[in-house]
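Working notes, beginning with the structure itself.
All protein chains but one are shown at their positions in the complex.
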Amino acid sequence: MRAWRRVVAVARKDLLLEWRGRDALIPAGSFGLAVLLVLGLVSGGGWEAAPPALWVSLLLAAVVAAGRGADREGEEGTLEALLLYPGSREDLFWGRWLAVCVLLLLLGAGLWGVQVLLFNAPTRGVGVLVLAGLLSAFGLAAVGTLLAALLTHVRAGPLLMPLLFLPATVPVLLAGVRLSEAAASGAPAGPWWGVLAVFDLLFLLVGPALFEVVVEA
Amino acid sequence: MSPWAWVLAAYGCAALLVGGYVWRLWCRYRHVSRVRLGEADG
Amino acid sequence: MRPFAVGATAALLSVGLFLALWVSPPDSYQGEYVRILYVHVPAALAAYGAAAVACGASALYLWRRDLRWDFVGRAGAELAALFSGLTLLTGMLWGKPVWGVWWAWDARLVTTAVLFLLYVGCLLVRDLADDPERGRRLSAAVAVLAFLDVPVVHYSVVWFRTLHQGPSISLQGVKLAPEFLLPLAVNTLAYLALLGVLLAERARLASLEVER
Partner (left out) sequence: MRPLDPVVTEALSRRFGAVVALRGVGLRVREGTCLLLVGPNGSGKTTLLRVLATALRPTEGRAWVGGYDVVSEGHRVREVCVYLGTSPGVYAGLTGFENLCLAADLCGRPRRQVPELLAWAGLEPVAYTLTGTYSLGMRRRLALARVRLQEPRVLLLDEPFVGLDEDGARLVSELVAGVKDRGGAVVLATHDHHRARALCDAVAELDSGRLLSYGPAGLAGAVNRG
């Protein structure tokens, strides 16, 4: 009960700060938009280029969004205060994870809408896409939260973020693209639900444990 | 290009990379042991 | 023990080289290029071995906080980057004449590239951390994360390619006859021995540098 209260408190704090400052959603969203535009431009903007463009832009936007939550703690010694409260630090991970999940779902929804407009993409199979979006948001938020915490005490941390985040999340990218294609064409999804599930399971199990190790003094 | 050129290029790469790594290890060994000897001298 | 291990590794490497360059016949399909595989495949196995060692030692370091595990973990991460880099280079030098392209989106190549990037990141995190102790902890975390992630990456790339289009020329098509198997086995053994020696020496060097 107490752990749940702590998780919700951290997530609400992050989202409230985000709502007042909008300093993650707007930069990450406009960055994703720029990527989508550029990819559409070079690929000719055919509807078959839409799923890769959508997922690449989402992944790149996630790099920005996940890093921002950790940056915000840098000032005023709030991170140290947060870490020195009694109670398990896994709760802090889950709180931050929840907030990043919400941001990623908003980003994903926005980018999907723009992609439909820009690429003239079919809007069939929205249910499949929503589920794929949810599952990938869980995994991406876990990796992002862990890496952002890991890189706060590393020089040039924001530059290392993509180097670690993008290779590590290749499975989400591939699964997302194939599931989007499957949703659009009504084809069977193959092993991709399994890939997403295994990826989520891995990082939701390992993430909190490594987070505790990463943030300790 | 003759096939052997490709083969030798691959083996050359291996020799260069591994050799370079060993060389670097060796230099650092010498550096460490020199510092230790220096400390022992005074 | 140490001179013996180094000598045995050098001997194995020489025998492997001899078998690979002189004894092994050219392959009917790949021709002389098959000789590149005698360094490519063992290097790939050594890279995965080094990554496994890095993961295990890092996990042990995070658990016990014994510096000796960190030395091994660091050696493993460096060697994983080295051998995966070598695998990529030799893979490209094989791919260009045989496949006609420097790079194919083959699952093995992509997975090795991901491994290379993650371990380079691991080493960078260690060097750029604001405190050496923190650097050890953070890079250990990355080493564990990278090793767990790599199989998922591998299978997703395999399925991504194979379910979409027919597989291009893959290694599975090449049957291994005994005359190719022997040099491959000896070279693999030699590279694993080399990995072991380098791991031990790198870890020893790290411990010497800390004592200083």
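Chains: A, B and C, in written order; residue numbering restarts at 1 for each.
To be clear about the criterion, contacts are C-beta pairs under 8 Å (C-beta built on N, C-alpha and C of every residue); 3 or more make two chains touch, one makes a residue touch a chain.
Not measured: the values here are computed from a predicted model.
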List the displayed chains that the omitted chain touches in the full complex.
-> A, C
Considering the whole complex, which of A:G44, A:G77 or A:G127 touches the chain not shown?
-> A:G77
Kindly state which of the options A:G46, A:G87 or A:G186 is in contact with the chain not pictured.
-> A:G87
Selected residue (touches chain absent from view) among C:P25, C:P132 or C:P151 = C:P132
Against the hidden chain, chain A presents residues 2, 5-6, 8-10, 13, 16-17, 20-21, 75-78, 80-88, 216-217
Hey, which chain C residues sit against the chain that's not shown?
-> 131-133
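Criterion: only the chains that are shown with their structure count from here on.
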For chain A paired with chain C, centre-to-centre distance based on mean C-alpha positions, whole Å | 30
Between chain A and chain B, what's the gap in Å when you average each chain's C-alpha atoms?
-> 42
Counting only residues that touch at least 2 other chains, which ones in chain C make the list?
-> none
Touching chain B in the complex, chain C uses residues 17, 21, 26, 31-33, 35-36, 39-40, 43, 78, 82, 85-86, 89-90, 93-94, 96-97, 194, 198, 201-202, 205, 208-209, 212
Chain A touches which residues of chain C in the complex?
-> 62, 110, 113-114, 117-118, 120-121, 124-125, 128-131, 134, 137-138, 140-142, 144-146, 148-149, 152-153, 155-157, 159-160, 163
Considering the complex alone, what residue numbers of chain A touch chain C?
-> 146, 150-151, 153-157, 160, 163-164, 167-168, 170-171, 174-175, 177-178, 190-192, 195, 198-199, 202, 206, 210, 213-214, 216
